[in-house]
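Contents: one structure, followed by commentary.
Only one protein chain is missing from this complex, and each of the others stays in its spot.
Chains here go by letter, A and B, matching the order in which they are written, and residues are numbered from 1 within each.
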Amino acid sequence: MKKTSFGAWLATFVVCAAFWMLITLSLDPQMLIAGAAVSALVALFAGRFFIHESPFHLLNPKHLFALLGYALLVFPIELLKANLDVAKRALSPALPVNPGIVKVPSKMKGEYGQAMLANSITLTPGTITMDVAEDEQGQAWYYIHWIDVAEGTAEEQGDAIKGTLEKWVGRIFE
Amino acid sequence: MEILRYVSDAFVVIGIFFAFAGTVGLLRMPDAFCRMQSSTNISTLGLYGAVIGGLLKAISMIVEGYELGWTMLVKIAPIGLFSILANPIAGHSIAKAAYQHGVRPEKEFVCDAYGEDEFDD
Partner (left out) sequence: MTELTVFAAIYVLLALLCMIRVAKGPSVVDRAVAADSVEILTDVALVLFALESGRGIYLDIALVTAILGFMSMVCVARYLEGRL
């Protein structure tokens, strides 16, 4: 089992303390000290589960602006398009669904990038990532349940599912 | 700030539309996996429409001079943030568990790469 590094401890501590201040909503020194003590203890035990790679990756302004652009502009547009599509399918009388599980390749490197792309795909309605597997060459494959399977090779299906998401997530976790 | 209230109402109405579409899909879709896709409809825009509408309502309360708006603002934002981080994980784990548990649609999948690779019996 990996030991908790100082960076992981600090990041977990900051998140826990912020959550404590949010719940109590007071700046009373007694509350703050109690919260800090509990957060430090929790971070000591939970840090190694919470942070796996570099904890301060997002403090680089380039990555932070890429994340903001992704979360505020690129992703909501994709989300709205996919939501309208699935809502139209559910409300139309003929119920046009064509479900299947496809296997598409992913260019992401590293745990965080993989997890973020897979979660983005799951969050857009119409596609659910069921599993992530790596083959012998280190190429990651996603198994995706898709409500309307399009014909084509794995690469073409991957482009249809991921759209612009992969480029932006790659920009955040390059 | 009357206009802010109307905009926030519009966001909540958009949320209600998508939640309604998701509920209808949950009741009408033919198999368990397609119902999951429809429930994603509820947990994304059905939720965020109302959360964004609520945030705008809290801002309009601040503008009108109620102190309570700040409490609302800092407490509604984490609900949206938590659900955008947690809901895809729940969806992914329940879909994988459903497949491994042996849930299959009545009509066959068009293609089933997962079953071919992971469970070739």
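The rule is simple: contacts are C-beta pairs under 8 Å (C-beta built on N, C-alpha and C of every residue); 3 or more make two chains touch, one makes a residue touch a chain.
All values derive from a computational prediction rather than experimental measurement.
J.: Of the residues B:4, B:98 or B:111, which one touches the chain left out of the display?
T.: Of all options in B:4, B:98 or B:111, contact with the hidden chain holds for B:98.
J.: Considering the whole complex, not just the chains shown, which residues of chain B touch the missing one?
T.: So the residues of chain B touching the missing chain come out as 9, 12-13, 15-16, 19-20, 22-23, 26-27, 32, 35-36, 39, 42-43, 46-47, 50-51, 54, 57-58, 68, 71-72, 75-76, 78-79, 82-83, 86-87, 89-90, 93-94, 96-98, 100-101, 103.
Please note the rule applied: only the chains that are shown with their structure count from here on.
J.: Between chain A and chain B, what is the gap in Å from one C-alpha centre to the other?
T.: Going by mean C-alpha positions, chain A sits 15 Å from chain B.
J.: Within the complex, which stretch of chain A touches chain B?
T.: Counting only chain A, the residues touching chain B are 19, 22, 25, 79-80, 83, 86-87, 89-91, 95, 97-103, 118-120, 122-131, 133, 143, 145, 147, 149.
J.: Which residues of chain B touch chain A in their complex?
T.: Per the stated touch rule, the residues are 17-18, 21-22, 24-25, 28-31, 33-34, 36-38, 40-41, 44-45, 71, 74-75, 78, 84-85, 87-89, 91-92, 95-96, 99, 105, 109-115, 117-118.
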